[in-house]
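Structure record follows, encoded as structure tokens.
Yeah, one chain of the complex is gone here, protein chain that is, but the others are all in their spots.
Order of writing sets the chain letters: A and B. Residues in each chain are counted from 1.
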């Protein structure tokens, strides 16, 4: 096999962008990047508003949150504006408590399950879109966009109705399909069934983003590559693994990264569905932090958990972040 | 290459099944909202409403201060999207078109910022806003929502700007435009679809946000629609007609916006967002 793939998987996936407009070859682009006469301060000034906003609106709460995590902060302290430092006590309490590591494990598994399903089906549906005729494709696109656009809270409510124990349409269908024990099934009654509904909801809402973008990305793959591949005698599977996949790889990486973040942070879907129940068995890290901190009015402990949550997310995404750091180095 | 009959049929068949799967929850929401209660609470679902009623909608919009909440939601959403777009545009331009020290660090900063779990920081945010004496106001909501979407907006717009051929800009400058004019007259029009696509993410985020407004704004006149929806759901949890009517009302603006911007969103997000 000697299918040419170079020039398609340049750093970080700008390949996809080239599908647009009469883009010049990258070499020319790079050569023309002359910094002549540009004041050195300009980029910093342009970045200033965004950086200031980040610093004030994100950095400040983060620091504040960090400070709270070292305080004994309960209703009394909050109401009287007292600051009672208690060192690492909150962290100690959380890390040695019976729940935290269980919740971490659950959150990681939850994220993994969702992201695998989203990426797998998102990719398959994206590839399917590429194979469909024009009319059928438009129809499916409309369906995907509708699911994508549903506001999370409304979507969660709708899923509660679909899976309602009494008169819910899902139980009715399962019953009619011969699964009679499901006629009055309480989906919110166990950990597994509650998670099933939540995962279905999240996957349903997230697939469109992946599928639509993946489809659009495939449209930018130069036809010549496939021609060359089939000249070389490649079958459908081979041209997929040697042309399509390498071309889409950067896209898949970055999308997976986004989905990991979005799923891990998913709050309203999990919380509104069953408030982390039954018996707190569907609490993921963000829910756990919220329930302990805000619900249980143990604000210092909640802050400590949220800080640990950020750390866990950083660890999970560190691989991708390292990759980006490297790529950006290459790109300019 | 000729495809077999089976090869031609299965993609379409799968597409139909998928279409139904994706659309059904949305359809069921609207269908339930329009059905009289007798058709909702039945042993056998009524798949297609035959009798229509606006009773559920009537119940939904007659909640206290409904229109105030609508106005608040629209104001906050529009302002925060606009604010984040403007700020992001500057940053994205620098990141896409300029070479300078620390560029990589800035990009990673925005990537990290994108990960912020806002819901778990609300007590910290609450204390900051409280101590700044800004509770019960739409301003903190607006700026925090803008911040929630800012990182992704920057990263996405950066992709769009990079996709605009540099030559266009340069030839404009050769023709005597200043850099700013070149930006306004050449890049900006090409960016418009990208801006619209990017704004969708902001619209959804701001329109949906719930935990922050719950804790910041106790005054009902300064609250937003997600609170109404959730309270409505608590009060009428069993009344699926009313709940679905409320959900429909809540979802409608975003659905319309998406359908309206869909073409642009699709082509746009490909160009931009993929470069997370």
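Observations, loosely collected:
Rule of thumb we're sticking to: a residue touches a chain if its C-beta (ideal position, glycine included) is under 8 Å from a C-beta of that chain, and two chains touch if they have at least 3 such contacts.
Quick note on the criterion: contacts and distances are computed from a predicted model.
When the unshown chain is looked up in UniProt, the name that turns up among "Sugar transporter", "Aldehyde oxidase and xanthine dehydrogenase, a/b hammerhead domain", "Cation acetate symporter" or "Inner-membrane translocator" is "Sugar transporter".
Between the chain not shown and the residues A:191, A:220, A:238 or A:297, the one that touches is A:297. Among the residues B:26, B:69, B:87 or B:120, only B:87 touches the chain that is left out of the figure.
Residues of chain A that touch the chain left out of view are 42, 45-46, 48-49, 52-53, 56-57, 60, 72, 74-76, 78-81, 98, 165-166, 186, 188-189, 275-280, 291, 294-298. Hidden from this view is one chain, which touches chain B at 83, 86-87, 90, 126, 128-130, 132-135, 139-140, 143, 178-180, 214-215, 218, 220, 231, 234-239.
Just so it is clear, only the chains that are shown with their structure count from here on.
Per-chain CA centroids place chain A at a distance of 15 Å from chain B. By the touch criterion given at the top, residues 11-12, 14-16, 18-23, 25-26, 28-29, 32, 40-45, 86-88, 90-91, 93-95, 98-100, 103-104, 106-117, 119-125, 127-128, 143-144, 146-147, 150-151, 154, 159, 162-167, 170, 190, 204, 207-208, 210-211, 215, 226, 229-230, 233, 240, 243-244, 247-248, 250-251, 254-255, 257-259, 262, 265-267, 269-271, 273-276 of chain B touch chain A in their complex.
Chain A makes touch with chain B in their complex at residues 12-14, 16-24, 29, 32-33, 35, 38, 40, 42-44, 46-51, 53-54, 57-58, 60-62, 64-65, 68, 73, 78, 125, 128, 131-133, 136-137, 139-155, 157-159, 161-162, 164, 166-167, 169, 172, 204, 207-209, 212-213, 216-217, 220, 250-251, 254-255, 257-258, 261, 265, 267-268, 272, 285-286, 289-290, 293-294, 299, 302-303, 305-306, 309-310, 313-314, 317, 321, 324-325, 328-329, 332.
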